[in-house]
Each structure stands twice: as C-alpha cells, then as structure tokens.
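I have a structure I would like to understand better, so I am pasting it below and will then ask my questions one at a time.
Shown here: the complex without one of its protein chains, the others still in place.
Going in written order, the chains are labelled A, B and C, and every chain counts its residues from 1.
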Amino acid sequence: MNEEAIKQELINKFPYLQEAITIKRKGRIFAQVPADKFDAVFAYAVKEMRFAALSAITGLDRGDGVFEVIYHLNQEGRILLNLCVGLEKDKLAVNTVTAYCPSADIYERELEDLLGIKVNGLAAGYRYPLTDDWPQGEYPLRKDWKGNLASKEVPDA
Amino acid sequence: MSHPGKIGRLLIKMLFKKPATLNYPADHSGMPAGFRGKLKFNSLNCIGCQMCMRDCPAGAIKIKKTGEKQFEAQIDLARCIYCGQCVDSCPKKALEITADFELAQLDPAKLKVNLNAANKNNP
Amino acid sequence: MHDSGDVKIPIGPQHPALKEPESFLISLRGEKITASSVRLGYNHRGIEKACEARTYTQDIYLIERVCGICSHSHSTCFVQAVEEIAGLDIPARAKYLRTLIAELERIHSHLLWLGVAGHEIGFDTLLMYTWRDREVVMDILAALTGNRVNYGINTIGGVRRDINAKQKEEVLKAMDILETQTKYYIDLAQNETTLLKRLQGVGVLSHDDAQRLGAVGPTGRASGIDRDTRKDDPYAAYGELDFKVISVNNNDVYGRTLVRLGELMESFNLVRQVIRKLPEGAISVKAPRKIPAGQAVSRYEAPRGEDLHFVRSNGTDKPDRVKVRAPTLANIQSVSKMLEDRYLADMPIVVAAIDPCFSCTDRMVALRDTQNRKKNTVPWETIRLKGIKWYKDKGVDFASLNKKLSASF
Partner (left out) sequence: MLRALFHILIFPGLLFLFVFGFLAEYADRKLYARFQNRVGPPWFQPIADFIKLISKEEIIPEEADSLVFKLMPIFALIASSVAILYIPILGERAVYAFNGDVIVVLYLLTIPTFTYFLGGWYSRSVYSMIGAVRSLTQLFAYEVPLFLCILASAMLADTWSISGIAAFYSRHLGYWFCNIIGFGVALVSLLGKLEKVPFDIPEAETEIVAGSFTEYNGRPLAFFRMSFNIEMITGASLLSAVFLPFGLNLHPAAVFLCYILQIFFIIAAISFLRALFARLRLDQMINLCWKYLAPLAFLQVLFNLILKVVLPR
C-alpha cells in the first residue's frame, strides 16, 4: 500500500478530496479536509485503511482568523497521513476522536487549553497542560495572546 | 537457573578495586579538551558586526564600541548556555571557547565579565 | 474511579520516586492499588510559544532543552523538519555523525534508565554500577561534542564538529568495554532472583491494550508491537545501516528491561558500523537565514519512543508554529492501565518503566499560619529569607561566611 494507492483510494471514496491531497515525500501525505466532512474521512482512514495509530494532534492559529487542527495518523509506523481541518475563528469546535483512538484524549485537552478549540464529547477530567488557577479565556498559543499575565494578580489557590 | 545473590562475586571483586568516584575538588581531573566552557574574546579581530549578539539564544553577549576599531565584549556568565553558537556565527574568529567550566561565584555581580582590549590575558 | 472507601495517597509532584514532577492520585485498599489517576502539566514552560519568538538557529538550542536526557533527539528531529522545508540536502558525513551521536545518546539514556530502575526497586548496587559505566560513554560524548548532555552538535544543514582518527579509536575502545558490562547486566537481569521477583508480572500491558493506548518505543515493543521509527521511516543514516528491532512479548516491566538491554547491544554494533562506514566530505551545508514558507512533520526514534515534531514556516527567519510531541506523552496514558490492582510497592517501578522525562517549574507555596489560622500564599523568596534569618538568630551568619569564602577565591 504505497502513497499513490492510498491517495487513489481516498479520492475514490471522497471525490471532493480530488486536489486536496498532496504527497510531499515518501511516507508523508497531507490532506486538507473540510470541517463538516472530517468525521467521515477520519473514521474511514482509521477503520478501513488501517491508519490505526494517532501519533499526535497539532493545533495552530494561522493568524488570519483561521485556526487549523492537524491529525497525524500513521499506518504501521511507515506512512504518515496528516488530515488538516480549517476552523473559522467564531466556530472553533471539533468532535472528539477518542472513540477510535483513546490516546487522543490528552492531545484534545491540550487543544482546549492552549488554543480554546472546543472538543465536543470529550470526557471530563483534569485540564492539561495549564494549571487550575490559570485565568479563564486566556489561550497562550493564540497569535493575539501576548502573555501579559504577570501583571494580573494570581487568585489565591 | 536463577539464584539470589548472583552479584556477590562482583561485589567481592569491587571491594579490592580502586573506587570509581573522585574526591572533587581535591581530585581535579577536569573535562576533556574539546569541552565548551567560558568564552575568550580576541578584541583585535572584532569588527563590531554583532552577528554573535543576534544568534545568541540567551542574549548573553553584548559588544560595545570603546574607541576607534576597539570593541569590548560583555558576557553574562549566568545567562550564557555555553553552546558556542557565537563562535560559529562570528565571521572574523574573534571569539573562542575555553574548557574552563568552574565559574561559580558567590557575588552575582561578578558573573558579568568584561573582556576588553585593555588586558591581553582576559581575567 | 476513586470511590470514597479507600485511602487516597498523592504520589508526586514532589516525591523521591519521581525524578520529575508528575502527580498521581492513588487510592489504596490495604497494599493494593484500586484506582489511579495521573496529573501532568507541572513542567509546562511554553516552549512552543517561545519558539515562535526566536530565530531558527536560536530555536535549536531551545528545543534541545525540552528534555534533559534525550536532547539530541529533539534537536535532530527539529533540524530535520527545517531542512525538509528548506529543501536542504545535508552531506552524507553529517548524516552519519548525527546517527553516531544519536546512538551514543541511546546508550547513555538506557544505562541511566537501568540504574534508575535498580534504585526504584531498592537495588542501589545496580544503580551505582550502571552509572559508573555510563561515565565511559559520557566522557566520549563530552570529548566529541563539547558537552556531556546538551551536545549542540546539530545546526541547520549539518553538524558543527567533526571526528578525527584518535577519537574514532576511543569510541571503539569504549564500545568494547560497555559491551562486556552490558552482557553482564543481561545475565544479571535474567538470573538474579530478587530482581526477577520485583520485575516479572509487574505493570502488565497486554498487546491490544498497548495498541489501543498508543504505547510507543520500548514500552510498546515489550508488549509485542515492533514499531521502530528507525526501521519504518528511516532518517539520517539509518537507511544504510542494518540492525534488528528488539521486541518481546512479556508485556511487563521485565519485558521492558529486556528490550532496553537488547537495544543497548544493538546500539553498540550500530556505532561500530557508523565508525566503519563513515564517508569523507563536508560536515555541513550553508543554510539560508530565512526559511521559505512550508510545513513538515519529522519523526525520530528517541530512547523513550517515537518523537514527533511539526514545523510550519512563513518565509521569515522565525518559525510560525513548532509542535513537539515527546514520546512520554504517548506512554503516560498506559500507566493507569498498568497500575490496575498492583501493589503500592510496584508503583515507582511501573512509572519508571516507561522512563518518563519531564522537568520542573517555579511554584508558590501555601502555608497555613497555626496561630491565627489564616492561610497565605508565600512566594519562595520570603521562605528563603526566613531560613536565613532563622539561622542568623542561631548565630550562624551567612554574610560572614560569604566574606570568608570570597577571600579564599
């Protein structure tokens, strides 16, 4: 199952991905997936195409009001499929993927904490990586956050 | 055939060997030659291009102009992470790395070292 | 998860077993652990945000300090991603030198782990012996790269130091010494009864649990998942070297010990191969200061597992986003699974078996004043001054100590 075959299979299953998939080099496939169709593509990739292991989830703020969440899936360690989802600033929400990969739990908490992207369906639990007394509404990895926290009085623990 | 006390023979052997630990600072064997320690500044080669200041990850080096074609390097030994990037970025080989790593001071002010043209042999 | 009947004891964040701050809440019934939950984030230093404010050259040294023991893994992973974006093809000699330092780091990391594992189960002699042997490889690294831990050998486009013939001899001699020692430790691990008793059947993680929870590196390979990024997605010079992926099916801490010891033996002959096949030529290529816009994901087999870096550049000399996923983050989630109905005494060795790697941050301390029952938050500074004043009342005056000491310098 080399990169070309994977690209072809994805395009057959989801025709709208026609020009959204690029093969950067051996073992790296990048796919730009529209937000509403993301769950179907993710489920298909994990279930049928044996991209069983979720290596990481990267969240980033492109700066122009669009956020991106990239799911790095790998197939027996050899090929890395990176599903990239663009999110508008006002509708920052994704559905949890812990049903398919339980290990995604901690990556999604990081998304919520550092970028403020709401993950629907994520089980309750400790926040990661910020502390409990971190003030609400402060998301450090956003471009507009300048870290003027030192001046604010830290509430009594 | 697992049996307890398998390490016993080695223990006895070790009893009569020289211990591997050293009594630092009395036993002063120091670091190998290529070790990256305190910086040395040859102020004659320096042209004040401040490439080292730009590349320093910790902002530990400051180059000041103290006269015509004379420059002084002020290094904050507390901020410096001894990575040697400034030595590589310097186009004129004005900076060198020595293997001197015992730089602890009781008085924090002493950690700001001025390496200038005046004294040839750098403190 | 935590029902009220059991005794709940906090292990960490400051606890002698955990060398770095991660906190577990363990509920106990007698000596048996009934439930455990792990709390992370004590070591969060905002490295990813800091990377966006520094240039690529400065970032190498920042990324290198993500982890104290496997610093070369992170800096190589980062530098490979940047080189891939910039389209730089680094010379073959640089690739081989990177692989050499990578394997030497794996050797010193595994020896360190073996010592820490010995200490966790009370076998301090093993700690003392393994850490004495580790000095051999640390001295080699200090001679080759100029520092014992944060080597700083990587730069964008290659490596910064070369290796001469005399150093090659020293490396080969060190490998022979270490190989005999490791053979002894393998024999010891397999035959020492008290060691076997404390390691076998402890921290069990079945094959499909490991797969489901995404265990990577030696933790995964001890449960039969033979994923090794050096073999699956070769980088640096691993494509041209032959080595075996060590994986066993013991599923427990004993299996992880065997995997790590096996990997030590593999690393020895890998280092010998690199020294033998080291090609001639330049050691680095001139890299542009401004990296063209693009993104790349690079993976690296750190001593603890698969390390993944995502770098996105926007054409300036500062990266737009750097994402670091350390291997321990993937392994920490299987710890709660491993701790189920184990004894409290196994808790440190199970946590140490995934070889966690974090570091600590500055914290406030909440002190309750017993007289007036008022609780106030006292920053470190006041505690330090209180300590000095307390000793001053006892007549021990540090100021005079400073004068005496500074006079002697």
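In this text, a contact is a pair of C-beta atoms (placed from the backbone, for glycine too) under 8 Å apart; a residue touches a chain by one contact, two chains touch by 3 or more.
Only a predicted model underlies this, so the values are computations on that prediction, with no experimental measurement involved.
The hidden chain, counted over the whole complex, makes contact with B, C. The omitted chain makes contact with just one of the residues C:132, C:231 or C:290: C:132.
The hidden chain makes contact, of the residues C:124, C:208 or C:340, with C:124. Only one residue in the set B:11, B:44, B:78 or B:106 touches the chain that does not appear here, and it is B:11. Contact between subunit C and the unshown chain involves residues 7, 9-10, 15-17, 28, 31, 118-126, 128-129, 132, 192, 194-195, 197-198, 343-348, 370, 390, 394.
Although one chain is not shown, part of subunit B still touches it, namely residues 4-5, 7-8, 11, 14-15, 17, 19-23.
One rule holds in what follows: only the chains that are shown with their structure count from here on.
The geometric centre of subunit A is 26 Å away from that of subunit C, both derived from CA atoms.
Taking each chain's centre as the mean of its C-alpha atoms, subunit A lies 42 Å from subunit B. Of all residues in subunit B, none touches two or more other chains.
Contact of a single residue of subunit C with at least two other chains is seen at no position. The part of subunit A that touches subunit C in the complex is made up of residues 24-25, 27-28, 30, 52-56, 58, 60, 63, 70, 72, 76-78, 80, 82, 101-103, 105-107, 114, 126-131, 140-141, 147, 154, 156-157. Interface of subunit C with subunit B (complex): residues 54-55, 57-58, 60-62, 125-126, 129, 132, 135, 139, 142-147, 150, 152, 155, 160-161, 184, 187-188, 190-194, 196, 402, 405-406. Of all the residues in subunit B, the ones that touch subunit C in their complex are 1-7, 10-11, 20, 31-36, 54-58, 81-85, 88-89, 97, 106-107.
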